[in-house]
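The block that comes next holds subunit A.
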Amino acid sequence: MVPSFAYLALSAALFTLGAMGVLVRRSALIIFMSVELMLNSVNLAFVTFARMHQSIEGQVVVFFVLVVTAVEVVVGLALIVDIFRSRESVDVDDVDLLRG
Partner candidate 1 sequence: MLSVLIALPLAGALLVALIPREREETIRRVGLAVSLGALVVAAWLFRAFDPASGEMQFAVRVPWIPALGIGYAVGVDGISLLLVGLTAVIFPLALLGSWGSITEQVKWFTVAMLSLEGAVFGTFLALDLILFYVFWEAVLIPMAFLIALWGGPARRYAAIKFFLYTMAASVVMLVAILALHVLGRRLLGERTFDLEVLATMVLPPGVQAWLFAAFALAFAVKVPVWPLHTWLPDAHTEAPTAGSVILAALLLKMGTYGFVRFGPMLFPEALPASAPLLAALAIVGILYGAVVSWAQTDLKRLIAFSSVSHLGFVMLGIASLTEQGLQGSLIQMVNHGISTGALFLIVGVLYDRTHSRQIADYGGVAALMPRFAVIFTIVMLSSVALPGTNGFVGEFLILLGAFQTSTWWAVLGVGGVILSAVYLLWAYQQVMHGPQAARHPERLVEVTRREVLVFAPLVALIFLIGVYPKPLLDRSEAAVQAVLNRLDRPAMAEPLRRPR
Partner candidate 2 sequence: MEWVVFIPAAALALAGGVGVVVARQPVHSAIALLVVLVALAVTYLLLAAQFIAALQVIIYAGAIVVLFLFVIMLLHARSGEGPVPKLPRQPVAAAIVAALYLAVLLVAVLDASAPFPPPPEGFGEARQIGAALFAGFLLPFQLAAIILLVGIVTAVILGRRPEGEEER
């Protein structure tokens, strides 16, 4: 019987990996994917807890998280395309006009 900690550890690992992705990579696309990764790890945690508490709530929450993730991807990609059209690059570090 796989203990719940295993799943949760996997979820934490994935979350941290996602966070690393956001911090390290400079391409906006990769950063978005990393965020997706983080959100998925949350889903895993929710499912694990749902199973643990035998309450369906956890899984319903995952359903909503999926919805939100989908919308975020749409908005994110729309932003990328918009910036790409005026700047020919997707590198997040080029985006530093506003500072100080």
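Please note the rule applied: a contact is a pair of C-beta atoms (placed from the backbone, for glycine too) under 8 Å apart; a residue touches a chain by one contact, two chains touch by 3 or more; residues count from 1.
Selection criteria: all candidates are chains of the complex that A comes from, given by their letters.
Computed from a predicted model, the values in this text were never measured in an experiment.
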item: Options 1 or 2 - which one, within this complex, touches subunit A; value: 2
item: Residue ranges of subunit A touching candidate 2 (in the complex, touch as defined); value: 1-21, 23-27, 29-30, 32-34, 36-37, 40, 43-45, 47-52, 54, 56-57, 59-60, 62-64, 66-71, 73-75, 77-82, 84, 86, 88-91, 93-94, 96
